[in-house]
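Sharing a structure below in structure tokens format, with a few things to ask.
Every protein chain except one is present and positioned as in the full complex.
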Amino acid sequence: MSAARDAVRDPAREPDAGPPPGGRVLLEGADIHRALTRIAHELLEANKGPADLLLLGIPTRGVPLAQRLAQRLLEVEGTVVPTGSLDVTMYRDDLRRHPTRTLLPTELPPGGLDDKVVVLVDDVLYSGRTIRAALDALSDLGRPRAVRLAVLVDRGHRELPIRADHVGKNLPTSAAERVSVLLAERDGRDAVVLSPPPAGTGARP
Amino acid sequence: MSPVLVTGARVLGGEPTDLLLADGRITAVGPGLSADGASVLDAAGLVALPGLVDLHTHLREPGREDAETVETGTQAAARGGFTAVFAMANTFPVADTAGVVEQVKRLGDEAGWAEVRPVGAVTVGLAGRQLAELGAMADSAAGVRVFSDDGHCVSDAVLMRRALEYVKAFDGVIAQHAQEPRLTEDAQMNEGTVSAVLGLRGWPSVAEEAVIARDVLLAEHVGSRLHVCHVSTAGSVEILRWAKQRGVQVTAEVTPHHLLLTDELARSYDPVYKVNPPLRTQADVEAVREGLADGTIDVVATDHAPHPLEDKDCEWAAAAMGMTGLETALSVVQHAMVDTGLLTWEQVADRMSAAPARIGRLAGQGEPLAVGSAANLVLLDPAARWTVDPAQMATSGRNSPFRGMELPGRVVATVLRGRPTVLDSHLVRSTS
Partner (left out) sequence: MNRHLLSAADLDRAEAVAVLDVSEEMAATQRREIKKLPTLRGRTVVNLFFEDSTRTRTSFEAAAKRLSADVINFSAKGSSVSKGESLKDTALTLEAMGADAVVVRHWASGAPHRLAHAGWTRGSVVNAGDGTHEHPTQALLDAYTIRRHLRPAGDGTHGGTGQDLEGVRVTIVGDVLHSRVARSNVLLLHTLGARVTLVAPPTLLPVGVESWPCEVTSDLDGALADGAPDAVMMLRVQRERMEAAGGGFFPSVREYTRRYGLGRSRLALLPEHTIVMHPGPMNRGLEISADAADSPRSTIVEQVGNGVAVRMAVLYLLLAGDGTTPTPGGTP
């Protein structure tokens, strides 16, 4: 059962491999800061205020992004928006194609999801399969009034009819390139890096 | 049958010499022999030993021909260098009457691969309650001298005493399977550290030793011979040493697998390692090796026990006990005893040919390779190495615990009363 050892890690304690060498930095810390501020304003505008908003970050990097968004919303509106995490591993449709995946925590804020406007927060939107899994997970957890999607980067190549409501930056890429998002909370610095194709093909989130 | 001239053989591992075999006897021994009309057997580099004698073999016929027949069993014997085997009595029907033992002997004679001496049961049906007609079996054409309930222990002390006394009349010997039945009910493997971890019921050493201790004292008391089958523990060796020092007429045997394998092998739960008595610890292996080296243990006997596939291809508790051994015996003995310096080839000849023939009172077998002796011999290549593959064996049983192992020494030729049964490591049919 060596799958066991690798299947659960505390994201705060274990850094992963990081971006492959030879990448180009497309966004720096300041760019990311501006993008998140803009998304916070957009959320408030679309929702006509902060009422019933609930942020759920998709681990790993969706979680600190959700927390930063909550912080912006607090600064702008003076309201605390409930924030949590939603791990979608058990709802993925591609489990059998890869070694046993890491399980990460799902922490819902008290009060549940019913009748809330749930905003899913993730770092990169790509094929859309992660979000599809997140929608399935949400439907088992409660009945939100509405579900919105906020992502830092949309790199195209959707395989399902899924779109983000709020996008930090649109990044056209080729399928072989690799997009890495680094965040200070996990990686020590903020950056979005575009790298040339690595040796093997990676999973599409 | 034409004479056979064996050239350049190292008799008992000594200097190369020639042997002339004619009319079932060795008629000349010495360098540079020649003989007209003799077929020549080139034995350059080969060690010559007197034909091996197995005091403990299960030929399974009559009754369990799905496991082995006298034909396949003696073919296996010949390939292993044996010219005589003592066939144990736990057949169906049990060999407890003159009729059955004569039948087994006849089957052996007809097959012609090795001399078959049936062992008679001690008790009727091996049930341990009433003596079988030991005298009738002794007087029969099978000439039974060794009696054993092997598979079962003659545990009733009075009955064992009577049996020991009774066989004195015809120079017979009781061969005891030492296993206290109450201490070993449903036992699966040696009782020790490994059995505790594996959750398999243990077969404690004391169950073997306690019976041997009782039996040597009984034999001493009534003044009779006693033979102990498949000795497996250090404690048993110590008791035998003590008994022999006192002058008790006790002899003992050890199997090749007990000279090499331990109970650690059971961790795989593979029933090929399930045997009675069970594989023991490394300390026991070393003790029985020492016992065989210093003569406390008199003979190596295979306890060849073939089983059909389905009796071993299952979970441990449901599997039959037993290992095949005729075709691997000499190699295992070379590996465990000769190559380690514990025995010389001369001593191997004693432990595997002369002594078993003597204990079994088998004339014409186990005789020294000298002029006048019966022409029973085996030629082996001690430098050869081979990998054990049960599918290539003559025995029907695929349950060899040595499968996949590389062993030294290959039997090249076996000669039974002047007639080769194995040449170039293959079975041969003679024309006469």
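In this document, chain identifiers A and B correspond to the written order of the chains, with residue numbering beginning at 1 in each.
Operating definition for what follows: a residue touches a chain if its C-beta (ideal position, glycine included) is under 8 Å from a C-beta of that chain, and two chains touch if they have at least 3 such contacts.
All of these numbers come straight from a predicted model, not from anything done at the bench.
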- Note on the structure: Contact partners of the omitted chain among those displayed are A, B
- Item | Contact residue for the chain not shown (choose from A:T37, A:Q71, A:T100 or A:S195) | A:T100
- Would you indicate which residue among B:F82, B:W113, B:F147 or B:W316 is in contact with the undisplayed chain? B:W316
- Task: Using the touch rule from the top, list residues of chain A that touch the missing partner.
- Result: 1-10, 13, 16-17, 60, 87, 90-91, 95-103, 105-106, 136, 140-141, 202-203, 205
- Query: In the full complex, which residues of chain B touch the absent chain?
  - Reply: 182, 185, 188, 191-200, 202, 204, 268-270, 310, 313-318
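We take it that only the chains that are shown with their structure count from here on.
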- Provide the C-alpha centroid distance between chain A and chain B, rounded to the nearest whole angstrom. 75
